[in-house]
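One chain of protein is taken out of this complex; the other chains stay put.
Chain lettering (A and B) follows the sequence in which the chains are written, and residue indices restart at 1 in each chain.
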Amino acid sequence: MSSTPRKRPAPDALVAGVVVAILIALVLAVFLTGLGSTLYPPKAATSQGREIRGLYDIVFAFAIAIFIVVEGLIVWSVLRYRRRPTDVELPAQTHGNNIAEAIWTLVPTAIVLFLFVISWQTLNSVDAVSAQPDVRIHAIAGQFQWQFEYLDGNGTKVATQLAPEYSADTGEGGMAVPVGRSVQVTLDSPDVIHAFYVPRFLFKRDVVPGQTNRFEFTVDPKEAGQVFRGQCAELCGAGHRRMLFEVIALSPADYDTWLQALIAKSNATPAPPPSGTVLNVVAKDIAYDTKALDVAAGTPFAITFSNQDPSGVTHDIDIRDANGNVLANQEPINGGTSANYAYPGLPAGTYTFICSVHPIPAMTGTLTVK
Amino acid sequence: MATHALAPDASAYSRGLLYEWLTTTDHKKIGIMYVINSFIFFLIGGVLALVVRTELAQPGLQFLTDERVYNEMFTMHATLMIFLFVIPMLAGLGNYAVPLMVGAPDMAFPRINALSFWMLPLAGILLVSSFFTGGAAAAGWTSYPPLSGEGPLNSPGAGQDLWIVGLILIGTSSILGAINFLVTIFKMRAPGMTLFRMPIMVWTILVTSVLVLMATPVITSALVMLFIDRNYGGTFFDPSGGGSATLYQNVFWFYSHPAVYVMILPAMGVVSEVLPVFSRKPLFGYKAFVFATAAIGALGFSVWAHHMFTTGSVFLPFFSLLTFMIAVPTGVKMFNWVFTLFRGQLTFSTPLIFAIGFLTMFLIGGINGAFSASVPVDFALHDTYWIVAHIHYVLFGGSVFGIFAGIYYWFPKMTGRMLDEGLGKIQFVLMFVGFNLTFFPMHMLGIQGMPRRIADYAANAGWNDWNRAATIGGFVIALSILPFIWNVFVSLRNGRVAGDDPWEANTLEWATTSPPPPYNFDRLPEIRSERPLFDARHGRIGH
Partner (left out) sequence: MTADSHALTTGEHTSVAGLAHDRRGISNPILGMLLFITSEVMFFGGLFAAYFSTRAANKPWPPAQFSEILNPFSLILVATVILIASSFTCQLAVAAIRRDDRRGFLRNMAVTFVLGVLFLVLQAYDYSLLFGEGMTIGSGPFGTTYFTLTSFHGAHVFGGVIMLGVILYRGMSGQFSARHHDAVEAASLYWHFVDVVWILLFTILYFL
């Protein structure tokens, strides 16, 4: 070797060391306190979610440790080994070191094997489904609407929730579940792939057409009264963003009341056809059978709406003004059913009638009020 | 005429410079055209990203009121960035460098090489033109059926078909390119250049080419089936007709996971050339590095279903384990790089700065990818902005920083002029800051539950601040591109003259003139190690 090992002025190493130490302290401070908490998932609301959270915390701890070690080495080398004008001789031409290579092969191997094993264990418990869950819900995700069918112990449907979002005003809507009870959800889609995602469950599962997926969860008892935001997480078209839903955690007693009310509503005989102006609209193949409707100004009117698409495809007829403000918001109805929608009298002008589930040209028309 | 390039005389220019470039079969000119073409699509893809970021800057639908258009934006953003920027850009750098690095006069099949290149602008025009044919593809760059199938709510119109045809063209171009690389590397190395004396860049291109050769045809088959489903009433992926929606995903990811290594390995190669040169040391653990590269390539074929953990139709533990295992060879490389810097004499020229940017940022991208290897954790992270953060830390923090390191490193060889160091450093600082400002907050958004691919979000979801930060960051990245473009134009005319070997580099391309003559070398130094120029400069010390 013609090169000699270099003697470095001590301050160089000192400065580099101090900078790295400060950086490490900063990273740790950020992650362990304040800001770093935003790098953790929200508080888990289910027992399965809590297990995932526990796993996340372990993975996260390893990630921070690895990050600090490697990033620290990089920063230290960068600061410490700048080339000086006096560096004419080459540095030592190290080609490798078998012991070092072995260490940084074996240690990461051990880490990933450990992480794999604990992940696998957690997976087995969060992915488990029981033969006799306390509650069964059949969730149907279609473009672009959720429906929740409540099933009895034999899997027979007892009620359908067509309004996926909870409304604080009416107290209706949303997918209610009892806390402390196991809830099994089966997922089906009549059209494209969707995904059931509730951030506070730390969980999602795809809704794949032609394949029934299934998962189970138990909401923590202390979450009773909470409403959890849910959202479709798999791109499903132009309305993907609007496939929202809410899960309402109720005490078992409240849940039973809630379910009885839903059953009563499902079984209620439809209101008699209203008098006055009644229009007829049919929806089929995700299109209205008409593009234009006419009514008289200032008088309430009604639409007898028949949804002839397959079950799982919901439609409605909302009315919007020229600025897009919703003037009449109807509840969507399932494929194969019909409904009588009542509308208030409107001032003369031109409005848009539109399906809130499928706001596409084929399900949009002009309402002229004269 | 071009065929007489061996002894160019005035008549070489009689058909004009443009004709010369359009008809060239010289790997260096083709390589440069690859780079320029890819850069143009980077700008277009970047502008689409800025549209996305602007829409997301605050809650409410501001200007993409038709959400289909938003879906077109990120679909085409990712398609252009992946298939017309990163993959061809790296292929272009390889095209320029590989024959020079192995001491060959050109690629093995120069005319096929030209063909590979010219398919790219053609495919690019097809893809971009779909915006003017009633809407571009809008089913995400993954284009899962049934959404990418026919139907009024799915993907009606020609956009999706153009997307399929464009991708098949690009795939064919990649396959032909890979064959060319492999034959060049196997058959045309200079005397003395054994496999284990090849520059690491050549090794990474070799492994990449194997990945392309084995994986790209598989996505071609998926695209063909999708096309048949859409246009000829096929039912491969149509569940209502007896097909399977997840079949497509399996076939697609069988390609697209290896493809992510196609997008990172050559960038790793660039970094592995740059680090030793600017720290005046050999690459630490050359052989370990080669084996790690091969291991990544091999493992890359057995992890595809980690993109399908939530589909409920794949065997989770197997894919989880192998996905975790990929961290090991990648870690080996990471440590090899760090210990190349360690005890070196670092000169902070722009290529080295970008290479260090690669190390620091790819580290984050690798680690946040390893989170998803843990299946239950991926149940929380899948299809959220956490994944978007991962994508960009590996693809931008990794591949794009590597690409810029390569451009700054080889620009002197390509043009004979140096790029300006000051402008280069301005670009780096803006890009590094903007990059982290854009993509780090996406971890927070994702973990708090913001799904990807949504045009709008609720104002009370708590996502407003991080989204605003990300949007500002996106524009800072765009700003950082301006000094780069300026730098190229200024330096082409007035840059410092480079000379043969401005960096005191190690590999053969620096043994010839800048730019090299049409047939690359008049003479070659003797090759006794992976650093022939170092040996020639310093004798056999350190061996």
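Assume contacts are C-beta pairs under 8 Å (C-beta built on N, C-alpha and C of every residue); 3 or more make two chains touch, one makes a residue touch a chain.
Note that the structure is predicted; figures quoted are calculated from it, not measured.
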Which visible chains touch the chain that is not shown? B
Among B:44, B:57, B:119 or B:175, which one is in touch with the chain left out? B:175
Sole touch to the unshown chain from B:73, B:108, B:445 or B:477: residue B:108
Thinking of the whole complex, not just what is shown, which of B:59, B:152 or B:217 touches the missing chain? B:217
Touching residues (missing chain, whole complex) on chain B: 103-106, 108-109, 175, 178-180, 182-183, 186-192, 213-222, 224-225, 228-229, 232-236, 241-244, 247, 250-251, 254, 501, 504, 511, 519, 521-526, 533, 536-539
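The rule is simple: only the chains that are shown with their structure count from here on.
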What is the distance in Å between the mean C-alpha positions of chain A and chain B? 31
Please output the residues of chain A touching chain B within their complex, sorted ascending. 1-3, 38-42, 51-52, 55-56, 59-60, 63, 66-67, 70-71, 73-74, 77-78, 81-84, 87, 90-97, 100-101, 104-105, 108-109, 112-113, 115-116, 119-120, 122-123, 126-127, 143, 191-193, 195, 197, 199-200, 202-206, 208-211, 213-214, 229, 231-241, 285-287, 358, 360, 362
Within the complex, chain A is touched by chain B residues 66-68, 71, 138-140, 144-147, 151-154, 239-240, 243-246, 279-282, 284-288, 310-313, 316-317, 320-321, 324-325, 327-328, 331-332, 334-335, 338-339, 341-348, 356, 359-360, 363-364, 367-368, 370-371, 373-377, 379-380, 382-384, 443-444, 447-449, 451, 453-458, 461, 538-539, 541-543
